[in-house]
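Here the complex is missing one protein chain, while the rest keep their positions.
For chain A:
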Amino acid sequence: MIIERFSNWREGFTERLEHDGPWDSWTLYKMSYETEKMNLIPDFSGLQAPKLLTNIQLLPHQVEAAQTVIEKMNGKAILADEVGLGKTIEAGLIMKEYMIRGIVKKVLILVPASLQNQWVTELNVRFFIPAIAYRKNTPIEHYDVMVMSMDTAKKSPHREKIYEQNYDMIIIDEAHKLKNHKTQIYEFVQSLKKKFCLLLTATPIQNDVFEIFYLVSLLKPGHLGNYETFQASFSATKNSIDGEKYLKELVNQVMVRNRRQDTGIEWKTRKVHTIPVRFTEEERRVYDMIGELKTVSSIFSSSFTMVTLLKEMCSSKEATYLTLNKMMQKGISNEEKEYIDMIMDKLANLEVNSKAEKVLEIVKNADDKVIIFTEYRATQAFLQWYLHSQGISSVLFNGKFSKSKRDWVRQLFRERDQVLIATESGGEGINLQFCHHVINYDLPWNPMKLEQRIGRVHRLGQEEDVHIYNLAIENTIEQKILDLLESKIDVFEKVVGDLDDILARKA
C-alpha cells in the first residue's frame, strides 16, 4: 500500500541543526503534542463530532442516524426522518464527522432558494462549519463549503463551474424535488460526482414507487437494479406492489427514517378530522354546469382544465371566476361564450360559500390560532375578506416571501392575528409550533404535501395536541381526491414505512 508522507519537518530540522537554532519553546512543544493526542481519532468507528458541538443539543436518534450512515451505509444515504425531527442536524453532524476525520473537505449543499440562508446560519453557528451562500459571481473555487439554490446550480454558467470543482460531499435538501428523472436538476445531479452524498427528504415517495427508484438510483445506481428489471418486478400497476417487502428491505439499506414515536421524545398526538361539507343547492347547480362544459365544447374536454375548474369550484367562486375569465380571452365560439357567461352570472349571484362557513365554525370553536392552507391565491384573498367581515383578523403568507417578510408574518400571526392563511408553496420553511389547528381548505393530489403542511405545526417544540381538519365537499371531485390520497399513503407505507396520520383513519 502507498504511504504518503506529509511534512517539511525534516528540512526545517536540518536547517536548525546547521545554524544551531532558532529553537522553539519547550512548553509549546509539549502543548502541541498534547493537542494532537487529544484530537486523535483512536478508532474507525464511533463519532468524534458530538463532543465538539457545544452549541447544540443532539438527540439520541440524530446521533444514531449519523452513525448508521457513516458505519453501515458508507456515507451515502437518504435521510428520510419525518418532518421536524432534525434532518438538517443529522446532515450537519455527518458532514462535521467526515471533516474532523479529514476525509471530506469540499462540500456542496443544494437547497431550495428559500432555505439557503437558514442552512448557512445553522452550519456556521451550530456546527462551526464556515459555509457560504452562493450568489452570482461568488468565486466558488475559494470556498470549501457552499450552499447553493438548486435552481441556480442547474443552470449555466453555474453548473459548469460546479463540475470543475472536485467536491467530496454533496448534500441535497428537499430531495423529493428530484423525483422526476426527466428534469434538468435530476440530470445535473446525476452527472455530478458524488463521493459522499446525502439526500434529505421526509417524503421519498409522493405519488408512485418509481420515484423511490429514481431517487435511489441517483444515490447508488444499481441498488434497485436497472430500470428494466425494476419495472418488470414492481410495475404491474403503478400504485400497488407485490415485491413490497423485498423492496422495502433494499430501500432501508440506503435510507434512515426516524418516526416521531421512535425518538423517545414525548410527542403530542395529531388528531385528524375529515369534515364533510355539503354544497347549497345553488352551489351544486353551478358545479354541475361546470361538469357539463365538456359536452358543450371540445376545448373543455381536456381533463386537466375540467379538473382544475371543478377543484376551484370546490374552493371559491373567486378562484373559478378567474379561470373562466381567462378562457373567455381565448378565441372561443359565441355559443361557448354564452354558456360560460351563464355560469359566470350564476357564480356572481352565489351568496353563500358553504366551505367558508364551515371554516368560520371551526375557527370559532377552536378559539385559538388556526392555519388555513388553500391552493388558490383568489381563495386566499376571499377568505381573508370573509373572516374579516365576521370580525376575525388574519394574515396572508406565501412561499415567495423573502426571509424578512416571513419572519414579519410569523410575528404578526403570533402576536396579533388569529388566523394565518397560506398558499401551498408556503408549506416549506416556516415553523409555527405555537399554533395547534390546521385547516386543509382544499386538498392537494399529493399526500406528502399535506404532511409538509402539518409538519409546520406538528414538530419538535409543539406543546399541545394538534388538530387537523381536512375539508371535502360531498359528491364532488374532492371525494375522489380523498380516495386517491388514501391509496398513495398505502404505497408509501408498504415501501418506505408507516406514516403518522394524514387522513382520518377509517374505522
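Everything below uses one rule, namely that a contact is a pair of C-beta atoms (placed from the backbone, for glycine too) under 8 Å apart; a residue touches a chain by one contact, two chains touch by 3 or more; residues count from 1.
One rule holds for everything that comes next: contacts and distances are computed from a predicted model.
Q: Not counting the visible chains, the remaining one has a UniProt entry; which protein name from "YqhG family protein", "ATP-binding cassette domain-containing protein", "Thiol:disulfide interchange protein" or "ABC-type quaternary amine transporter" does it give?
A: "YqhG family protein"
Q: Can you say which of A:Pro139, A:Pro157, A:Gly222 or A:Gly391 touches the chain missing from this structure?
A: In the complete complex, the chain left out is touched by residue A:Gly222.
Q: Among A:Thr27, A:Gln57, A:Ser298 or A:Ser404, which residue is in contact with the omitted chain in the full complex?
A: A:Thr27
Q: For chain A, which residues reach the chain that was dropped from this view?
A: Residues 1-7, 9-10, 12-14, 16-17, 20-21, 23-33, 35-45, 51-55, 70-71, 74-75, 101-103, 128, 130, 168, 190-196, 217, 220-223, 225-226 of chain A touch the chain absent from view.
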